[in-house]
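Of the protein chains in this complex, one is absent; all others appear in place.
What follows is chain A.
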Amino acid sequence: MSDVADRVKKIVVEHLGVDAEKVVDNANFIDDLGADSLDTVELVMAFEEEFNVEIPDDAAETIVTVGDAVKFLEKNAA
């Protein structure tokens, strides 16, 4: 597992209060991990913070699973 994936999963566990084993690549933040629309906004903010990157709103809309976030950040994070 990549370093990016580890950091993403840690953030998801902290913010959504879910068990780490549920935070798998194809887990959907809303459908599988119990997030609401506000939670997803805050998650994106936390990713921006952790990876020191700006995630524009149109890109944020495409990040719906844990794997989406990992992929985006591996590609775009400094």
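FYI, a residue touches a chain if its C-beta (ideal position, glycine included) is under 8 Å from a C-beta of that chain, and two chains touch if they have at least 3 such contacts; residues count from 1.
Keep in mind that, in the parts below, contacts and distances are computed from a predicted model.
Colleague: Tell me the UniProt name of the left-out chain, picking from "Carbon monoxide dehydrogenase", "3-oxoacyl-[acyl-carrier-protein] synthase 2", "Cytochrome c1" or "ABC transporter permease".
Modeller: The chain we cannot see is recorded in UniProt as "3-oxoacyl-[acyl-carrier-protein] synthase 2".
Colleague: Give me the chain A residues in contact with the hidden chain, please.
Modeller: 15-17, 38, 41-42, 45, 48-49, 54
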